[in-house]
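One chain of protein is taken out of this complex; the other chains stay put.
Chains: A and B, in written order; residue numbering restarts at 1 for each.
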Amino acid sequence: MSDHAVMMASRRGPLHGLSLPKGTDFSLSEAPHAARFILRGDGASVAAFGPAAPKPLQGSAAGTRTALWLGPYEFLLLAPEEDATTVEAGLKATLPAGTSSLVDISHRQIGLVLEGRLAARCLSAGCPLDLALAAFPVGMATRTIYLKTEIVLWRQAETRFHVEVWRSFAPYLVGHLADALAGTNGL
Amino acid sequence: MSESFRIADTKDSRVSGRPLRFVFDGIAYQGREGDTLASALLANGVHLMGRSYKYHRPRGVLSAGAEEPNALVAVTRGPGRMTPNLRATQVELFDGLTASSQNNWPSLAFDAGAINDLAGKFFSAGFYYKTFMGPKVAGNWLWTKVFEPIVRQAAGLGARTTEPDPDRYAQFYTHCDVLICGGGAAGIAAALAAGKSGKDVIFCDEQAEFGGSLLHEGTASIDGKPARDWLADALAELRTFSNVRLMPRTQAFGYYAQNFVALSERVADHLAEAPNGARERLWQVRAKEVVIATGAIERPLVFPGNDRPGVMLAEAARIYLNRYGVKVGSRVVIVTAHDSAYRVALDLAAAGVVVAAIADTRANPPVARLIEAKAAGLRVIPSATVTDTKGRLRVSGIGIAAVSGVVVDAPEWVACDAVLMSGGWTPSVHLYSQSRGKVVWHEDRQMFLPGASVQAERSAGACKGSFALVDILIEGYRAGEEASGASGLRAFAVSGDAGIEGGTMGRLPLLPGSKGKAFVDFQNDVKADDIELAVQEGMRSIEHVKRYTTTGMATDQGKTSNLNALAIAAGKLGKSIPQVGLTTFRQPYTPVTFGAFAGANRGDLFDPVRQTPIHSWAEENGAAFEDVGIWKRAWYFPRQGEDMHAAVKRECQQARASAGIFDASTLGKIEVVGPDAAAFMEKLYTNPWAKLEPGRCRYGLMLNEAGFVIDDGVIARMGDDRFHVTTTTGGAPRVLHHMEDYLQTEFPDLKVWLTSTTEQWAVIAVQGPKARDIIAPLVTGIDLSKDAMPHMSIREGKVCGVPARVMRVSFTGELGYEINVPADYGRSVWEAVWAEGRKYNAVAYGTEAMHVMRAEKGYIIVGQETDGTVTPDDLGLNWAVGKAKKDFVGKRSLIRPDMVVEGRKQLVGLLTDNPATVLEEGAQITAASAAPTRTSALGHVTSSYESPALGRSIALALVADGRKRMGETLYVPMPGGAIAVKVVGPVFVDPKGDRVNE
Partner (left out) sequence: MLLIRCPYCEMERPELEFRYGGEAHVARPLDPMATSDDEWADYLYFRSNPRGLHAERWRHINGCGRFFNAIRDTVSDKIVVTYKAGEARPATTGEIA
């Protein structure tokens, strides 16, 4: 055990030093740091976090907290970074023992926000899902793929998507999205 | 020569359009905006556009579309931007276009390769099989060493560029309700219907302009308007539909399962400037319904000399005339078996071209045609055949003879500079066939037409055998309505469109003893004789004839030749067409660039390049990296002047002397949580877990059900219901999949859940006698003392102020810790550890030193010491198998007879007699120093290094009954002689294992 003052470590994310496409038709930005948890088990447990348990392929929000359905008995919980300890402690205190698993994955992945008229088109360069508004409406969320990386795709508005991607795959995804934008020629 | 074949008196804007300069084979020409390279060359009187594949015969343009087999050119647009094998009929002209012909040397007009034409006997059917695939006996060295290379060089198409392609190729998935493939009259009508329904429609056509045959229709009227005006209005209407995506220059080239259709869009090849964005786009379309409106392709006639420049398809001449304002010659002869060539003759005559004769192969051409011809003053020769043509680089005459019964009269030679032929029309059933539909032979119409639909598609228009414009429009409209679920039929009033019929297949009657070459497949140089010879030599199915002669196997896939080849084969076999069969239509319909298929998946974006949070530090500190799966890992950290060997040696020595710091972030991590977590671990790993106390770690071994080792790693128990599992770097996704499989399908009642945490944690390993001293100043909340935190334990606390899981584990045999911190803090904590480490002369080490040090300790690496056939006992890891456990995955297999038999390969150490000799990994091991051939190896070397700790080489190996062979001398046969090795235990350093407990 050390008794002298310890320097506080600083953060550096996987997109450090990369520039992201910015424009009116398409802009890509990194979502703010967030507290992220994977909750597996009973969906009713989500209520202890805040939002109602999301329906399949949906996101569910309450205030600053969001729960995304990833699969049966599997949810991605997103909250402001500063809530990390309270969320974890709160859920652990509330959840009935033995009904679920809560794992902190705040640093496992990052959030990207895609915004603009061409956001869906750029996603379609690598994601085979139908992203037309009728087929993938606002509020829909799902785990899927983008070329060779897995992503979680959540539509927040007609022209705004939130994408979660594992950190080491993030530069690959960002590179491809930028390339896709160039390949649209403004389509 | 400046556009001397361009007609001036037409309303077509393209003819009076902007002049464009272009260069073909080094000669400058002028063309017009809207021209293709083919139409522009024809406007300048140039027919000779290529040399043929085998015989290097001079060839002119045959067609005006995607089916072109002859006029293949290379277009060059600067370094790396050379595209070979483009069809001149599809290359859109732009100012400054530079194109060249292919397959000729030294020039198109004088091609030395044309000697092949005289040596034609060589190249008969089955040439490739007879020549290249025969037994390579001693006597035919001349073939294999001399002729074969020459022939292979001489035959072929254009060359590719060797420079990297600087262009961008985009790929998009897209979805629609209705996809309409083909923008001719049927497609336009379908699009009008589907567009009105409001459904999401994609309407694509391969050409720059929509309209298909309407673009060159000069006589017909639709709904009271000239066809071209109607077309313009229809397109204007379509453009008002926001739900219709019009995609010109877009070829639907492949039809796959569940209405998945691939489109290739040429975005920029028609532009003078190289694009900023994509050159091409590959669209992968999922359509709810598809309308196939791909039209029909005119069939050439098969007669001697039918490949001479100037001999072309009749309708192509009409397209060049009416659409491009280009006369294909001044004096033409028309040879036809079909009515449609009469309208060609009439249009040409009206434009002032001399139509010297219409040779109709039919005995009784329809009266209406004869009346039309007579009214225009044109001579019709019925019951005609062609005996031969004349001319070297351009046709100059044609021999026309009357046929009475089977007798061919003496020919009349007619001078001409173009021969326009029509054997009738072949519906383009390619996409339908690719959709897995079965085409049906219609004997009365002599056509293969689409049969029942297998997918949600329907054909309309000429591709379905409808050739009257009114039928095409009605059918197209109905198809569009059906596809979009609309109803309300629309009528079309068409005038000036004479019904057309006729057609023939196979070769025309010959003069006895005729020697002229009558081509069937122009692109692959297959003659009618070749197909007959193939049948004569025993080929019975068209599939065999095709492969034997290569007919239909060129990049045009026999668009103009398949039916003629089939008819010739059927005739020779005395069978009907469907009895002989039709070859399969395959994707792609026309060639697609590799760039379009590759898209953005090349260079840095080919694969994800996974980097750890500490990667940037390693890079800044000069690390060399190695690929481990798709991870980049620091391999070693060379200092000034050090090679790999020196760097690794220093890293190992210093780690054992003081400490080494290692980035272990790539290790797979899985959090196993739930009241049944321990029960689940008992099932998935060989080891016992129930009694492992929270805060302690254990080495875990994972088997597949067959009993073979598939993964290993240190597993920490965080609490009664929570395990922190580590896996191999490459095994992480596989292990999670394996665990989920058993959890979901075999043990679904267990209350346990799995979450990957591989990327949640950055892992910094500090290994060596000074490890504790180095990390101690950075750690808070954890008692690191020997007793409080023994080897194989885990504690949660803080490192550099951030939450951390600190494990006391070792993969080097030294005192060691692995610090897990949330990944974003990884680099910062690493730097802090590094700063502390420098006080003790610690080193950063890479994966190579890690490998050496673990091998010195006899620790296995899954995938190196194992190959999917290795059991725990083979590895000497029986201590890790819970004997008392009733069941775990793989347990039952461990007592299968083959698993307990004597003679299994077991892990041992090897020491070479010469300590300086480092064995090759993978080398075989034998008992005798000079083992005779066909001796089975006793085993093989799995790992081999120079050990800095021992000052000599060491190796690990799997050897049959290895543990019984301690002290024996075995041999590793190598090209320079067998290397003698002594079998020893696999632990070379600190066999008692005291150092990890320091």
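We take it that contacts are C-beta pairs under 8 Å (C-beta built on N, C-alpha and C of every residue); 3 or more make two chains touch, one makes a residue touch a chain.
Just so we're clear, the structure is a prediction, and the values are computed from it rather than from any experiment.
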(message) Using the document's definition of touch, tell me which of B:S495, B:Q744 or B:T935 contacts the absent chain.
(response) B:Q744
(request) Check the options B:K891, B:R904 or B:R965 and report the residue that touches the missing chain. (result) B:K891
(message) Out of A:S27, A:T144, A:T159 or A:N185, which residue would touch the omitted chain in the full complex?
(response) A:T144
(request) Over the whole complex, note the residues of chain A touching the chain we left out. (result) 56-57, 70-72, 74, 128-129, 142-145, 150
(request) Determine and list the chain B residues touching the chain excluded from the picture. (result) 256-258, 260, 284, 286, 436, 705-706, 737, 740-741, 744-746, 748, 886-887, 891-893, 896-897
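Heads up, the rule we're going with is that only the chains that are shown with their structure count from here on.
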(message) Can you tell me which positions in chain B touch chain A when the two form their complex?
(response) 168-175, 200, 267, 275-278, 281, 284, 286, 599-601, 604-605, 607-613, 616, 631, 671, 673-675, 721, 751-761, 776-784, 798-802, 821-829, 832
(message) Quick check on the complex: what are the chain A residues that touch chain B?
(response) 1-2, 4, 6-14, 16, 33, 38, 40-41, 73, 97-109, 121, 124-125, 127-130, 132, 135, 147-149, 166-169, 171-172, 175-176, 179-180, 182-186
